[in-house]
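Only one protein chain is missing; all other protein chains are in place.
We call the chains A and B, going by the order they appear; numbering starts again at 1 in every chain.
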Amino acid sequence: MESALIPPAKYFFLFVPTFLFSIIIPLAGVVIFTYIMVLRMAPLIRSAPDPRTGRLMERIGNLIRIWLLQYRQPRYMLAGVLHIFIFAGFLILSIRSISLVVIGIYPDFVMPGFNGFLGVVYNLLKDYAATWILVACIIAGIRRGVFKPARYGVPEKYGKDHTGEALFVLGLISTLMITESAFEASLAAARIQQHMHAEFIAPLTLTWFFKLLLTNTSTSGLQAIHILSYYIHDLTFFFFLCFLPLGKHFHVITSIFNVFFMRLDRGTVKPVKHGITDTELDDLESFGVKKLEDFTWKHILDFYSCADCGRCSDHCPANAVSRPLSPRFISIKGRDLVFNNYPIYPYGANFRQSEDLIGTIYDEDEIWSCTTCGACEQECPIGIEYIDKMVDLRRGMVDEGNVPQSLQKPLSALEKRGNPWGKLEKKRVEWTKELGEDLPVKILDGKTGADTLYFVDSITSFDDRMQKIGQATARILSSTGTDFGILGKAEKDSGHEVRRFGEEMLFQDLRDQNTDAIQASGANRIVTADPHAYNALKNDYNDLPPVEHISQFITRKITEGTLKLHSAGNGEGDKVYTYHDPCYLGRHNGLYEDPRTALDAIPGLKRVDMERCRDRSFCCGGGGLMLFYEPEEEQRMGVLRVEMAAEAGANVIVTACPFCLVNMEDAIKVAGLEGKMEAIDLAELIDAHLVK
Amino acid sequence: MEILVCVKRVPDTAENEIEVKGDGTDIERDDLVYSVNEWDNYAVEEAIQIRDKVGGSVTVVTVGDEESEEVLRREMAMGADNGILLSDDAFENSDGKGVAAILKAEIEKGKYDLILTGAQADDGAGQVGGMLAAMMDLPYASLVNLIDVVDDSTLKIGREIEGGNQEMSEIGLPCVLSIQTGINEPRYVGIRGIRKVASVDIPVHGVADLGLPADAVGETGAKVKRMDYFVPEMGDGAEILEGSTEEIIDKLIEHLKAKGGLK
Partner (left out) sequence: MSQIFAYILHKGGVADDTALELISAAKKIDADASLIAVVTGSGADLDTVCNDLTASYNEVWKIDNAALAYPNAEVIRKLLVNIIPGGSIILIAHEHFGMDIAPGLSIKMNTSFVSDAMDIEGRDGGAIKIIRQEYSGMASTHVTCDAGDGAVISCRPGSFQPDESKSAGGQLVDKSGDAGDLTANRTFLEVVQAETGDVDITKSDILVSVGRGIEDEENLEIAQELADAMGAVVSCSRPIVDAKWMEKSRQVGTSGQTVKPKVYMAMGISGSFQHLGGIKGSPFIVAVNKNAKAPIFQVADVGIVADILDFMPELTEKIGGM
């Protein structure tokens, strides 16, 4: 085809054919990029194994939903939508970018399959894509540069502000869009000037605007713009490619892998070491993560993938109360360490010897501050994991004996007594005494049997206040005619937090004792009112009968018609209830509806949802051993939560977890809301409304 | 520095409800769980920290029955290099002096620069360290809450005295020190740590090994004997004071005086 302008492949600049640049720039770009990527792979290879290839269909499903469709992005509407536009534009423009590179060598190159109708449609699409990307970049740039949303801020202790890098990259992207359009527009303008057939240019696109602007430019001017914009684009493109693996924009490359390999289960904790069975654990030299390479390759990939969007920390309750933990910086600090220990410059530099992570990039308090509520993982748009990292780092500290004194006592008591307070085993049944003779609770010791086992767990067994949850649960079970019993002194703490605090061997010990006792009980099903126990039995234990949380049980019985509730009644007219989703019921197990259905089954009950509810529920402060750990914090998570309930217009917080109740009741006092706000457990509330 | 730490297996009051048997001969031991005495645990941690700083070894020793081996293993899991169990039927019901004599016999078989004990135990009298030092003619200090190694022959130590003040001294080596809680933050020992040292050999020494005259230790050697246990007076539920504020305060002051709350 006759050309209106000399293409880059045939142009001479001061007797030098620019064709040379068309070869040198991509070649250098690819070589440098490959070099960087090889070095970036090194830590992945040197880190711990983690088989993530199973369950392909689920992984592809995640890939489509979370990566391709950017399903989680609109949880933050403006930023999310901007990102979707840029992401979609990138996908569209990737084809154009590749063909552009080739055009520098073969001027008439067309992507295979794109010479017909598809090509026309694609050209329209990519012009619009380039346009909306530029618009999105400008909005994003204004947002970051002028409005500066708080979640992008970098507290002093974590180093310098990241705004510069973000703006720089937005600038690079804009440059790509502008030069690509100018390259095309200059040619179109020249064709029009020379009355040649001009391809249709979609109106209101960047190219369209440029074409209008350039209509009256001289041919030599157009030629210069044509060549210059091509090589600026070429250079920017390969610079950007090599720049990606140097910072937070690595996610452009890694996110597809990170999402594909993301965890598929919630509520679980990774094994100490993949490929090592429980019985082989004793042979392991070291436990948990102590040095960088102790992380699994996926966790290193997480570090690479963090886009620094701050959504994790924005939702992290520990961060909200100024505990020394911000999940975002777990990733950023990890990434910086990988980059530092595996230097790409100077060429041939040795990998650095790994130091202990705790005391260098992470602090003990930082790692103990996590309640494992899972809000960060729920929010992360690219599937970065935090809980397993926390647990692995804690395992490392536990293995070194580096455990806060305030946690050593309960751990020792758990080892000896099976509960964190060191209470006598035989006192586990004392809460049943208050039920009176009308409601004898069977002890399932193998001789006495029952269909349903009520697994009480430690806090409900021993804490005076929480015993009421146990009593309410027993009355609910009894009122539905359920043949149930408890394990009594044979029950040990479920070990749920023991495991999540990194004491794996103690957890396994508790798990094995409970498993034996449960199996010996002969029960066909298990009910518990403690979401931590529920999660443990369901996700941490094996070979048990099916487990139900009491909220599931209640809803099931209401549906079956065996459980009837009377109305909220007099004096409750001005009560407005709100349901607080416990982390281990909601986020970790997806039980959002059952408790609400149970509440709504009480006739006349007024219920509102807090703004942060369901999978965005805000942790009460943490359960289990977290009650014993004393983090530095400016206020309690529970206080924030109680204030959220007040904001929602509620004056009764209903929860379905004894730990939530402990924290809420304390928080109500601390917040000075006594008399204005109360907290109650779902089981207690249902018990109070039972038609007997 | 060669360091010996004397430890003891006790029922930790934090993990037990201590109840006296009906006949007063003992406390109810059926439901008891045992730990290493808290003070001793601090002593072992301190010994490990000193060893890690200046080199040497840490040996833990206990006088007790076979089951006392578990506390030795726990302390070895913390980082002590060796454990020695001093066990013999003849040792039973030794008084403090008897225990000190048993320890002395063992210590004289080795060569230790520093001997540590806990300042006290929940079921003890805080006496063995001081007795041992006197028997061996070694300098002694109790309630030690700071140890700095000055040189091969001298330590700078702090003792916890009234009001949280600290009495600083220099003490010559070898010496015996009784360690107060809070001197350090003992490391955690989990099940895994104990399993790692489960197969380490712990020698057991009895009367014959130690060359002790049997009548110097045990019940026969004891000049101090525990006759019985009984429950100290304790009310159930508060006695609610009633009346005018003045009356209430008068009653309260009476109570406080009786209980040492007012001087």
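What we mean here is this: a residue touches a chain if its C-beta (ideal position, glycine included) is under 8 Å from a C-beta of that chain, and two chains touch if they have at least 3 such contacts.
If you're wondering where the values come from, they're calculated on a predicted model, not measured in any experiment.
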The omitted chain touches A, B
Specify the residue from the set A:Q193, A:T219, A:T268 or A:Q635 that touches the hidden chain.
-> A:Q635
Had the left-out chain been drawn, it would touch subunit A at residues 406, 409-410, 421, 463-464, 627-630, 635-636, 666, 669-670
Omitted-chain footprint on subunit B covers residues 11, 13-14, 16-20, 27, 95-97, 100, 119-120, 122-131, 133-135, 139-143, 156, 158-172, 175, 178, 182, 223-232, 234-235, 237-241, 245, 248-253, 255-256, 259-263
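By our rule, only the chains that are shown with their structure count from here on.
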Taking each chain's centre as its mean C-alpha position, how far apart are subunit A and subunit B in Å?
-> 49
What does subunit A use to touch subunit B in their complex?
-> 281-282, 287, 398-403, 405, 407-409, 411-413, 415-417, 422-426, 503-506, 509
Which residues, counting only subunit B, touch subunit A once they are in their complex?
-> 12, 14-17, 31, 33, 35, 78, 185-193, 195-196
